[in-house]
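In this view, the complex is presented without one of its protein chains, the others remaining in place.
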Amino acid sequence: MDFEKSSRVKKLEEELWSFMTEAVLPAESVAREQRSKLQDPHEPPHIVDELKSEARRRGLWNLFLPDDRFGAGLTNLEYAPLAEISGWSELAPIAMNCAAPDTGNMEILVRFGTPEQQGRWLEPLLEGEIRSCFSMTEPDVASSDATNIATRLEVDGDHVVISGRKWFTSGAASPLCKFAIVMARNTPEGVRDHRSHTMVIVPLSTEGVEVTRTLPVFGYDGGHGHCEVLYKDVRVPMSNVLGEIGDGFGIAQARLGPGRIHHCMRALGMCERAFALMCDRVGRRIAWGRPLADQGVVQQWIAESRMELEQARLLVLKTAWMMDTVGNRGASLEVSAIKVIVANVASRVVDRAVQAFGAAGVTDDFPLAAMLARARTLRIADGPDEVHVRRIAKAELGRERLVV
Amino acid sequence: MDFEKSSRVKKLEEELWSFMTEAVLPAESVAREQRSKLQDPHEPPHIVDELKSEARRRGLWNLFLPDDRFGAGLTNLEYAPLAEISGWSELAPIAMNCAAPDTGNMEILVRFGTPEQQGRWLEPLLEGEIRSCFSMTEPDVASSDATNIATRLEVDGDHVVISGRKWFTSGAASPLCKFAIVMARNTPEGVRDHRSHTMVIVPLSTEGVEVTRTLPVFGYDGGHGHCEVLYKDVRVPMSNVLGEIGDGFGIAQARLGPGRIHHCMRALGMCERAFALMCDRVGRRIAWGRPLADQGVVQQWIAESRMELEQARLLVLKTAWMMDTVGNRGASLEVSAIKVIVANVASRVVDRAVQAFGAAGVTDDFPLAAMLARARTLRIADGPDEVHVRRIAKAELGRERLVV
Amino acid sequence: MDFEKSSRVKKLEEELWSFMTEAVLPAESVAREQRSKLQDPHEPPHIVDELKSEARRRGLWNLFLPDDRFGAGLTNLEYAPLAEISGWSELAPIAMNCAAPDTGNMEILVRFGTPEQQGRWLEPLLEGEIRSCFSMTEPDVASSDATNIATRLEVDGDHVVISGRKWFTSGAASPLCKFAIVMARNTPEGVRDHRSHTMVIVPLSTEGVEVTRTLPVFGYDGGHGHCEVLYKDVRVPMSNVLGEIGDGFGIAQARLGPGRIHHCMRALGMCERAFALMCDRVGRRIAWGRPLADQGVVQQWIAESRMELEQARLLVLKTAWMMDTVGNRGASLEVSAIKVIVANVASRVVDRAVQAFGAAGVTDDFPLAAMLARARTLRIADGPDEVHVRRIAKAELGRERLVV
Partner (left out) sequence: MDFEKSSRVKKLEEELWSFMTEAVLPAESVAREQRSKLQDPHEPPHIVDELKSEARRRGLWNLFLPDDRFGAGLTNLEYAPLAEISGWSELAPIAMNCAAPDTGNMEILVRFGTPEQQGRWLEPLLEGEIRSCFSMTEPDVASSDATNIATRLEVDGDHVVISGRKWFTSGAASPLCKFAIVMARNTPEGVRDHRSHTMVIVPLSTEGVEVTRTLPVFGYDGGHGHCEVLYKDVRVPMSNVLGEIGDGFGIAQARLGPGRIHHCMRALGMCERAFALMCDRVGRRIAWGRPLADQGVVQQWIAESRMELEQARLLVLKTAWMMDTVGNRGASLEVSAIKVIVANVASRVVDRAVQAFGAAGVTDDFPLAAMLARARTLRIADGPDEVHVRRIAKAELGRERLVV
């Protein structure tokens, strides 16, 4: 287990920090300003385009993609510190073409796409010309058990027909978003095997696709919002199926590992920003004649946050290293572990920062309230804590071990 | 310590439940609908007026006010279960003219207002014709230490002149809101005694008063929002001062006790609603072939929530009973304790409900996300947890006790 | 719900405090001294006899027994504050003839014993002449599920024959202990109904009864120790059966309610003693030039302990009040709740006190280490937390409730 950074990574880190401080972080208020003036809340503000050009110019483009034919060819371990830095601002991953859910979709298309699918959908994504969404979760069933997914897929000659309701299809409302990858059931309800679901590329312009609404998250709406999408007898050619009919679960597994670890890496960056804000605030704010930083309870918040972050980061690095050495499947328990750990650490660290800021912490004068909403959501997205906890427990219970 | 309910209270409870189920709860979706169509997000939807009339008709008006010349004349202990029921819906306290910050303002005016002040400001409040706000917290200082409050008050002949910036002046943006009670410093900065602050009634129409913006809380805006208010050389007659110059702290203390316990009572009602939603959801939602309710971890959430709620409620009742028997000052440690306990219990109970709902829990399809935002805010409002914890500790450390 | 203390209770409280400070607490070091010189570690030190006489003389005898033919005739709510006081010292319950497991056994004999059983076993117990034990838990099965209990009972004419191994049969090794109440299975293994277990009075002198060893608890041994008892074809007359064959579960249920609440009450007293020690210590101990009491983290320990204790006590009182008004069965969920709550509160409060004492806290120079061991055991004894939590959850899940 070797976490030493290569010189390439160190150089990229430096360049990314420059990009962050020179371009991304100053752009945040501009983006807010521009967004407030746009008619369509889901349209990206103009400055995002500038940031994208700038990132590309600086060689900070598609860093997430381990396949060096299409992307930067970094290992997960190499990408980790870069993804963490990008997590300091919500604008950075978009600027660098490293934002979910496109990253997962690109990953799938690289690994499972036909040359035709790659030409039509992967290339414009890699170029940052279009965006995409991922339609898996459903409002009517407990999607934590993926076998519950009920959206129907019927084969009809050389077409497939999809019917169902999805939500948390993030980004579907953006005018840039051109297609969804949809997970649908190819067997009758009630069948519970691992060949019963299929992934299909569905252009959003297809007849029968309707983005019915966007869902606020703790009152936060807009941006690359979470959408509810109705698929009503949506017919697409069989050639839009990813892999074969029934391959859906296998592909989902492949997609989830990297997606989850990227979320974790970025969440650490978000936490570091919250932590820095907290340390700064408590040093300046005076109560009873002394800075808050002198209070024992505040010191405990700071030390616990640092200890939790440091431990979580090390496990994220180990997980990245395992994905690189034994593969996504071999690292799946570690992925489950960091998924749970980072979401909870983030919830606690940001919560402490909010408390340190007092009333200001729950407003939008600082990024903390939005971070807390995001951190809370991480405990649910990509499988709630409880599903991952059970998976880890069962694996541990199944191991041979010395009992004395 | 006798928590037995009188027959009057039992009857009011029944009537309040009828009002809730027949009028208030069904009005929630109507209010949402109406609000979405109003130009001014701070204007109350029309249905609120109907609910107010209805509450009054049913004898559910001004129940919060222990003074029977002006209100229902219920003790705190008697009001507790009624306030809890009203906490099930954000509309109920407004409908019943029992909503903060008006309740605190009415309480002050009853206890410290001159007949003239009562005639001009208290009466229309009691009638529900106007609303009011309370301007204490400031963005530029740690208001957890109230001696930090920096807004200036200068006596100028028979007028006082106020200058400063306040925030979390909830409700100031509502067209119904006619005046603020402002806390201001009558001594030079740095003086730390208990006669250095003063409360003044300031009509919002006074020259120099400007509601500069409303502050979102976790992305939630609108409604009776939290406002930032700039007071720029605001001149009001000396007769608008509550009590004497320098009485501010004393009056604030008197105001805080009832305000805090009302928040606690209502928060328990909010928790019970979240708890009911959780119990219902986990009974219906199926994962891996069984309802979520069969999972041990879910059962733990339910049992812990019940145990925490039950204990918190008993302490709230005890606190109410103490306020009734030994006075607000005598019960001040208990008030601090329930302030901390209920805010934290609410955060945990609602958080569990959100987790049980999965993705739906963070949207606005259910009231849980908004509740979680509110619960989180309770840990900061009216003094952050840490201030109350310290106060309790110091009191305990100061007691004589048997040491063996 | 009326927690007001009657004048009789107030008087008993005063007298009990006098007894504690004049007799019991000063006797602790004497008892330790005497015990260190006894050959048999399970023999009570002589001073216990003196304390018993003294308690009786002061009218502090058999207070636990609600039946006024045999005991003090106090309600549970009346006994609660007295039991709490007695929890300050392990010697007090024994001195007052209010110690487990005799209290539970006396309770059973009062309610289910035949006149003959009462004459032979109950009377000397009530007089404090003998002691008794309770043989339920078994080392070889998970006794948290009582249906697992495997000790066999065979009816043989007008005798029953018992075979099995029990442990945590507390007190069996004491020379004063004359009989056990044994829970045994009257149906073949695997049968799971509520008529399959029976309670039998077994004199310890019966052939086949062997106290094989005493079990240390966290290294603490001696005193009224926890014993392993082997029952090898133990034959006693049918008239020793409590109630009928198959009544065991019903009687166990009746026994557990009062037993559990008494444990809770006494545990609160133990916590108050630990709390007092902590407050005193942190006021005297200096680090970095200031008493530990000035440290924010220490203040948090104190405030949280007070808040937890106060809430737990109120719920214990409510539970006692319910047992008095709706019966043990009607209060069974509340009993489960306080069982869990108090054991955990005690673990936390005592743990904080230990931490405040530093190295001294884990030694026997102060009673804290022994208290922590006892508190930890409470989370397991009389059913582990998890069993009670599940019971509460299932009851909540089964209730009708308003869901909005």
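First chain written, first letter: the chains are A, B and C, and each begins at residue 1.
Here is the rule we use: contacts are C-beta pairs under 8 Å (C-beta built on N, C-alpha and C of every residue); 3 or more make two chains touch, one makes a residue touch a chain.
Given the structure is predicted, the values throughout are model-derived calculations rather than measurements.
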From C:N62, C:N76 or C:T137, residue that would touch the chain that is not displayed: C:T137
Given B:Q34, B:Q295, B:T325 or B:N344, the one touching the chain that is not displayed: B:Q295
Missing-chain contacts mapped onto subunit B: 295-300
Contact set of subunit C toward the excluded chain (per top definition): 137, 139, 141-145, 147-148, 167-168, 215-221, 226, 285-288, 292, 295, 297-298, 351, 354-355, 358-365, 369-370, 372-373, 376-377, 379-381, 384-386, 389
Subunit A, residues in touch with the chain not shown (by the definition above): 1-4, 21, 25, 88, 273, 276-277, 279-280, 282-283, 293, 296, 298-300, 302-304, 306-307, 310-312, 314-315, 318, 337, 340-341, 386, 388-390, 392-394, 396-397, 399, 401-404
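Simple rule for what comes next: only the chains that are shown with their structure count from here on.
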Subunit C against subunit A, contact positions shared by both copies (same if over half, else different): same
From subunit A, the most remote chain by mean C-alpha position: C
Angle (degrees, nearest 5) of the CA superposition of subunit A onto subunit B: 180
Intercentroid distance (Cα basis), subunit C paired with subunit B, Å: 43
Whole-Å gap between the CA centroids of subunit A and subunit B: 37
Multi-partner residues of subunit B (at least 2 other chains): 298, 386, 389
